[in-house]
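Left out: one protein chain. Kept in place: all the others.
Chain lettering (A and B) follows the sequence in which the chains are written, and residue indices restart at 1 in each chain.
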Amino acid sequence: MKKRSWVTRLFAITLTLTLTLVGCSKGGETTNTADTGAAGGDKPTEITIGTMTYGESPSNDLDSIKQLNEELNVKLDIDFYPINSYKEKVNALLASKSLPDVILIEDINDPVFSTATEQGAFWDLTPYIKDYPNLSAYPENTYENTKFQGKTYGIPRVRPLDGHESLIIREDWLKQVGMEAPTTMDELYKVLEAFTKNDPDQNGKNDTYGLAQASVSSYLMSMFGAGTNWKEQADGSLLPYWITEEAKTALEFWNKAYVDGLITPDLPVMKSSQVKEMLIQGKAGMAIANVNEAFMFGQELKKVNANAELKAYEIPSAPDGNKYHDQAYGSYGVFLINKLTVDEAKLKKILEVYDKTASVEGYNLVTYGVKDVHYTISEDGSIVQTEEGKNKAYGTATTAQWISGYFNKYQRAEAPDMPADVKDYNYKLIDAIANSSVANPAAGLPVTQAWMEKGADWQKKFVDMFTNVLIGKSSMADWDNFINGLKADSSFQQHLKDTTNSYKAK
Amino acid sequence: MSQSNIQQSILASGSEREQKGKKASKLERFKVVFAREKYLYLLALPGLLFFLIFKYFPIWGLALAFQNYSPYLGFWDSEWVGFKHFIDFFTNPDFLLLFRNTMAISLMNIFFFFPIPIVLSLLINEVRSMKFKKTVQTIIYLPHFLSWVIIAGICFIILGHDGIINEIIVAFGGQPIGILTEPNYFWGLLTGQSIWKEAGWGTIIFLAALAGINQDLYEAAQIDGANRWKQMINVTLPGIKSTIIVLLILRLGQVMEVGFEQVYLMMSSPVSHVADVFDTYVYRTGIQNGRFSYATVAGIFKSIVGLLLVVMANRLAKKIGEEGLY
């Protein structure tokens, strides 16, 4: 009996499949006609949105969604996909032409989506953004950095530009070894040395490191003035930061520090979460991290060692006397709007929703829910979620993921329960960093054909060589050979040429 | 037309007729067999349908190796580029390196890993105490359930610079070794991990095969005065021989698969010239760079190598008088 129902089911499936395949081959285009629902009518506009979640998937009948639906005469339907495999999920949706009206992608230059954008899959928002006051209030660099072939295709999820690179130091160790926070690279080296060799934790063992660092990062070079991703040369052309002379100076510095044992020796295999562990275990005295992480890691460090203190500082100045911080992109991911399912009237409705949620009130409503029910505001002005708010899965890791939010320059300075004096110090630090932060000159330029084909491979070889020279497995001569080999590669030359050309045309 | 030509054409038509007859009889025979064995075919039907639908229908996807596939345009509208991606793949300067690493990791696995579950299950089979047997079995199955992420994590903790192994070395007056970053140890490290994780689990199949051996054979051997060793050689091993051979042939088919996740997690810059395999390369160039077509080429190459090896091994197995796979 059981078997027969199986057979029938499978037959039914085969039949459906054959029919669908026939249907598909006749032309998938025509089945996806745009919604013609007029926005002005009484019927609410239905909007489907796909985004990521770092935790649970919030439901669609939250009070916040209901309130927005009513206020804007829309019907929001939001799908949350787990962050770990977001890219695979979205690629599959694109391939089967089942993308929602609004879809979040992490990088506007993502090769899969950029091809689709070129082929006209998404709305060009350039002429529309200016009509929406909250959206157009985002910093200019946020839009510059997310342009695709000179046009704005996505609503950027706005994030701070500065504060992701600061030197966080064990203040109590500095006192122990009798030093000040380093302001130049030479001083940095001395502190690294003292933290490693002068037993700053006074346990009588030689078991500490100056710097906790997980794998190689661009800031190791850019803090020496190598440039943020690219550097403009005297002749107006662009070079990747790691090909510059400054990059070689940086390599020599870090190689010496590593060989002298001043950096965590497991650097090539360490994960970035281990940096935090090394700091909290009192094994390392410095790390490069977000400004607010000095306070947040410090809180946990204090549980282990009550006298310990972590403080954030500017990155020391490069040999040329200037300070260099990479400027961040100012956004994390963009929302693209599907041209297959959205007409102009609906597009405007969608932008209305995003403009609404780009205000502080709109952001708080979506992220934290209804005030005094799902969250309260404490005396120092910070938001405290209630149990109900948490149970409904409100929060930055979940509900905030489907909106673009508002620009908060000091986001990376703040943290819950932070005392006023620390906050004050951090704000000033962000301001100082903002003064010396360098934007990526090539931001918003089209990705070259050569990079699309070979970029990931070049990137890997560069990271391998960077790591091996740093840890002393390869020599500076190997580094020079590697750079010269790349420079002689015709497709790499083409990559540099195309980038420079589009930079000059900008 | 010359004599010989005519003769040839007669001969040809003769053999043609013969073939036609053969074909007809083959079809006839199928009809007869089918009518007689219809329930047997009914048993096979759900499974065969599964393979047809879920394994054969999507195979047209391999055609995208000949395209510049764009997910947005879809299969029918993407541009056809012929063998471009094949040429790129085989002329890529890293091709030989990738091939060497893939084969080395795989062959080490076959030589060192493959025999271990067999030996283990033979040992377990000799144990008479049910309690001990069960305990050992349950313990050695455990690691199978740990994901590679966890195993890599444990390795980093234990084998790292400040890990317990290096602490022991230092305690005995040695210098700490970068076990994780030393290229000479890398293949061994991977093989060791695989053995630890899967060898115990691999005994299940052999133990099930051992359970299927007719107990009378042992009694007969005992009457003949065979000792334990002789019983193992003459009864036990022949009893699971066909399982061993099938597993080995299937394993050969997977020679190009080296456990992407494992390699990817253990890979770091200092060892990357011995660690980079086809799967990691495809992930980098194909998935990260969105070149689906290029990734498909690598997949086809891997499949063809696997197919050749399986066919060869199967032929060899049959030559030495074994059943083989098919």
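Heads up, the rule we're going with is that a contact is a pair of C-beta atoms (placed from the backbone, for glycine too) under 8 Å apart; a residue touches a chain by one contact, two chains touch by 3 or more.
Just so it is clear, contacts and distances are computed from a predicted model.
Chemist: Can you tell which of "SUF system NifU family Fe-S cluster assembly protein", "Coenzyme F420-reducing hydrogenase gamma subunit", "Xanthine dehydrogenase family protein subunit M" or "ABC transporter permease" UniProt lists for the chain that's not drawn?
Modeler: Options "SUF system NifU family Fe-S cluster assembly protein", "Coenzyme F420-reducing hydrogenase gamma subunit", "Xanthine dehydrogenase family protein subunit M" or "ABC transporter permease" narrow down to "ABC transporter permease" for the missing chain.
Chemist: Could you list, sorted by label, every displayed chain in contact with the chain left out?
Modeler: When the entire complex is considered, the left-out chain reaches A, B.
Chemist: For the full complex, which residue in A:118, A:232 or A:277 touches the chain that was left out?
Modeler: If we include the chain that is not displayed, A:277 is the one touching it.
Chemist: Quick one: which of A:290, A:437, A:467 or A:500 touches the chain that's been left out?
Modeler: Counting the whole complex, the residue in contact with the absent chain is A:290.
Chemist: With the full complex in mind, choose from B:98, B:124, B:267 or B:317 the residue touching the hidden chain.
Modeler: Per the contact definition at the top, the residue touching the missing chain is B:124.
Chemist: Which listed residue (B:146, B:237 or B:312) would be found touching the missing chain in the intact complex?
Modeler: Missing-chain contact among the listed residues: B:146.
Chemist: Check the options A:46, A:118, A:144 or A:300 and report the residue that touches the missing chain.
Modeler: Of all options in A:46, A:118, A:144 or A:300, contact with the hidden chain holds for A:300.
Chemist: For the chain that got dropped from the picture, name the residues of chain A it touches.
Modeler: Missing-chain contacts on chain A: residues 2-3, 6, 13, 16-17, 20-21, 24, 53-57, 79-85, 88-89, 91-92, 95-96, 98, 106, 159-160, 164, 271-273, 276-277, 280-283, 290, 292-293, 296, 300, 303-305, 332-333, 395-397, 400, 405, 411-412, 414-417.
Chemist: Which parts of chain B face the unshown chain closely enough to count as touching?
Modeler: 29-30, 33-34, 37, 39-44, 46-48, 50-51, 53-62, 71, 120, 123-124, 126-128, 132, 134-147, 149-150, 153-154, 157-158, 162-164, 167, 196, 200, 204-205, 207-209, 211-216, 222, 227-228, 242-243, 246-247, 250, 253-254, 292, 295-296, 299-300, 303-304, 306-307, 310, 323, 325-326
The criterion applied here is as follows: only the chains that are shown with their structure count from here on.
Chemist: So, what's the distance in Å between the C-alpha centres of chain B and chain A?
Modeler: So the centroids are 39 Å from each other.
Chemist: Quick check: in the complex, which residue numbers of chain A touch chain B?
Modeler: Those residues of chain A that touch chain B are 3, 6-7, 10-11, 13-14, 17, 25, 28, 91, 94-95, 97, 110-112, 115-116, 119, 121, 215-216, 264-266, 268-269, 283, 452-457, 460, 463-468, 471, 473.
Chemist: Mind pulling up the chain B residues that touch chain A in the complex?
Modeler: 42, 45-46, 49-50, 52-53, 57, 70-74, 76, 94, 156, 160-162, 176, 178, 180-181, 268-270, 272-273, 284-285, 288-291
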